[in-house]
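Structure in structure tokens, see below.
One chain of protein is taken out of this complex; the other chains stay put.
All chains are identified by letter, namely A, B and C, in their written order; residue positions are counted from 1 within each chain.
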Amino acid sequence: MRRQIPLALCFIAGLFMAVQYFIPHPTVQDTYEIVLGWLQTLLAFAFLLGTVSLIRMHFHKIRNRADDRAFSWVTLLGLVSMIGLGFLHPQHQLPGSPFNLMFLNVQVPIEATMFSLLAFYIASAAFRAFRARTLEATLLLVAACIVMLGRVPIGDLIHESIPAATQWILNVPNLAAKRGVMIGVGLGMMATSLKIILGIERAWMGGSD
Amino acid sequence: MGTIIWTTIGAILTLSVYSFLYKDNPFYKFAEHLVVGISAGYYLVIYYYNFIDPNVVTPVFQLRLGDQAIGFGSGAWWLALIPGLLGLLLYTRFFPKVAWVARWSLGIYVGGYAGLGLSPVMQARVIEQIGANALPLTSVTNVLIVVGLLGTLAYFFFSMKHKGILGVFARTGIVFLMVGFGASFGYTVMSRISLLIGRVSFLLHDWLHLV
Amino acid sequence: MNVFEKMLSIDRRWIFLAIGIAVIVPFFFPLGLPVVVTPPVESLYDAVDEIHPNDAPLLLSIDYAPATLPELEPMAMAILRHAFEKDVNVVVMTLHPAGYGLAERAMLDAAEEMGQEYGTDYCFLGFQPGTSAVILGMGVNIATVFPEDAYGTPLAEIPMMEGVRNYDDIPLVISLAGWSAAEAWVYYAYQPFGQAVGAGVTAVMATDFYPYLSSNQLVGLLGGMRGAAEYEMKIDNPDKGVQGMDSQSIIHIMIIILIVAGNIAYFGARRRKKLEEAEAA
Partner (left out) sequence: MLADRGLARVGRSGMGSVAVVTIAVALFLCAGVALAQQDGDIETAETMTEEVLQPLMPPTAVTAVDTPNDRGSSINVTWEHSPDSESGTLLGYSIYRSAHPETGFAFAGRVPFVQDNYRDSGIGDNEPTYYRVATVGLDGRESLSETFGPVEAFPQWFNGDRINVMVAVIIFVIAIVYFVNAARSGKDLFIRRLAGLDEMDNAVGRATEMGKPILYITGLSTISDVATIAGINILGEVAKKTAEYNTKLIVPCADPIVMAVEQEVVKEAYAKAGRPDAYSEDDVFYLTRSQFAYVAGVNGIMVRQRPATILYMGMFYAESLVLAETGASIGAIQIAGTDAVTQLPFFITSCDYTLIGEELYAASAYLSREPILLGGLKGQDTVKFIAGVLLIVAVVVATLAATGVIETNFMAPLFVTG
């Protein structure tokens, strides 16, 4: 019961999803869409699990009088206010609703700023790690420098062939490497999927036996 | 007026995040904890209204009297009970004694997506990629692309020692991989700086009206 | 600790500070770093430049949405300034539902700056859904697709639209788009009607458009912020594009210098260490 049923369900769901790909008939395709809808709905249900986990962790921090417990209140307050605004305000998604304003003026700017930290980190990473220690490392840093130069106008001034070289690197070695990675990854994905469906790989339910 | 207040809030939070570049501090902690809470709440609400409400609640509780096909696909209302039931099974995790029942739902979820990782992947990532690479060896560029792909594939051989001809190919593969990675790195820099320009423009133009 | 080791152990926050300065300074003091004008931009500039003043209008289709605004709005401003400077009449329209406000904003800003008058120097047709149908229809008769302008005036009553019936009376169309609209202009305006079309697209999309240039289906092309900067240089009016490219150039060069410096320090420190070891032995 504890292991056989989940493994059987996993097998049936996996087999169906793999086979439906070859059957365009509406009987199968409609079922496929229904099952896909189930999976998405299941994820939506799981958000309550996640939210409870988040609340519990911060509740424990507050109860254990952890150093940063004041900030745990901030998280809980943000969470509760968004859930409250979302469920109490019927038109929560309309522009100008409190839910939408919080999203646009708190979540969006913080996330956009976190994203823009990359401009700083890309520089510090290049300084720290781009060392011509080996042939491979040298190739990596030379290719990166050429492409960087080729993207800005100064590149043309340094040497007129830099933009063309950039294009060539992107279209030839880069393309070949990407395709190779993609094929390998495809096989890896398929093997992992197959091992899950057949119950060979069971780590997702806590391992074998 | 409202706009100014909201813009100021956004600007202060923006600066709080940038303060992390100097070191961890209470401003960053505040912004971090706030955005985790707000975004977690946001997604809970959005997923409820986009999936649970139309796929379970509406068909089961509001339209059960009408006997036309409702909800998603062409299923009847009782079909909507299934995802609802699977979803509720997940909540057995709150009760340690029956927590293992949640694995039934997880089994369907994991198995379903594993199945989707089989056939479409073979098409898009393997067959079509080989087809795109079946180039006539009539130019240096084509020769390099074919050699590069074969080399990269050779690099990913696990069950043989990289010696002899396989070793030569695998070495070639690493060369292509590294040039490719360097190129992607260099190519990305510009768009990341554009993001930073965008944030600085928000601070200097939209908020402070300096420029 | 010698100079190499000091370089290697530099606090990365100095790098962060340098990046921050490199982005902020050009906002206040545009450096106007050299921007080389490439042939696709040159030919688009020439095409606009050759339009007769106060005669048949340039059709500018501002087809971008907010997401691609930073890259494409500088292009719109530069082209409008160029046209207005030369007293070229401009008809503005959009094929993107979210483009209405953006197109109007760019048009009004440029017109105010250059002292142009609505109706005699420029006009705004607004938005019509159905990309390919709109483009094809305008090739037959603009007034059937846009019977009136965006503000409800019939086209016949707009002075500058007198004698403008279809593509025969429009020397050039320019589409600024972060999606397939620019291609649609090639397919449905150039292909059937032989209308001259130019385009401005994002940096990422630009590589896909080079084939159209080499087959002369496009008269010119602006790619990303850099394309805008080049156009701004052509019209001697450096603005957002040049500012952005200032920051981009400085930071790109700075990263390369950092890489070189890092390597010099690394190999310097290693060589010194080896020498010391040799001495000790």
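Points to keep in mind about this one:
Note that in this section a contact is a pair of C-beta atoms (placed from the backbone, for glycine too) under 8 Å apart; a residue touches a chain by one contact, two chains touch by 3 or more.
Note that this is a predicted model, so its numbers are computed, not measured.
Seen in the complete assembly, the chain not on display touches A, B, C.
Residue-wise, the contact with the chain that is not shown comes from B:Phe156, picked out of B:Trp6, B:Phe27, B:Tyr49 or B:Phe156.
Residue positions on chain A in contact with the hidden chain: 18, 21-26, 29, 42-43, 46-51, 53-54, 56-57, 60, 68, 107, 110-112, 114-115, 117-118, 121-122, 124-126, 128-130, 140, 144, 178, 181-185, 187-196, 198, 200-201, 203-207, in rising order. Residue positions on chain B in contact with the hidden chain: 17, 20, 24, 28-29, 31-33, 35-36, 38-40, 42-43, 90, 93, 102-103, 106, 109-110, 113-114, 116-119, 121-123, 126-128, 130-138, 146, 149-150, 153-154, 156-162, 177, 181-182, 184-185, 188, in rising order. What chain C contributes to its contact with the hidden chain is residues 12, 132, 136, 140, 187-188, 191-193.
Note that only the chains that are shown with their structure count from here on.
Averaging Cα atoms per chain gives one point for each, and the point farthest from that of chain B is the centre of C. Residue numbers of chain B whose C-beta contacts span two or more other chains: 21, 189-190, 193, 196, 198. Under the contact definition stated at the top, the residues of chain A that touch 2 or more other chains are 119-120, 122, 126, 141, 144-145, 148, 151-152. Every residue of chain A that touches chain B in the complex is listed here, in rising order: 2, 5-19, 21-22, 30-31, 33-52, 54, 68, 71-72, 74-83, 86-87, 92-93, 99, 101-120, 122, 126, 135-137, 139-148, 150-152, 166, 169-187, 189-190, 192-194, 196-197, 204-205.
Residues of chain B that touch chain A in their complex: 6-7, 9-11, 13-14, 17-18, 20-21, 29-52, 55-56, 72-75, 79, 82-84, 86-88, 90-91, 93-94, 100, 103-122, 124-126, 129-130, 132-133, 141, 144-153, 155-156, 173-190, 192-193, 195-196, 198-199, 202. Within the complex, the chain C residues that touch chain A are 12, 15-16, 18-20, 23, 33-36, 38, 203, 207, 226, 229-230, 245, 248-249, 251-256, 258-259, 261-263, 266-267.
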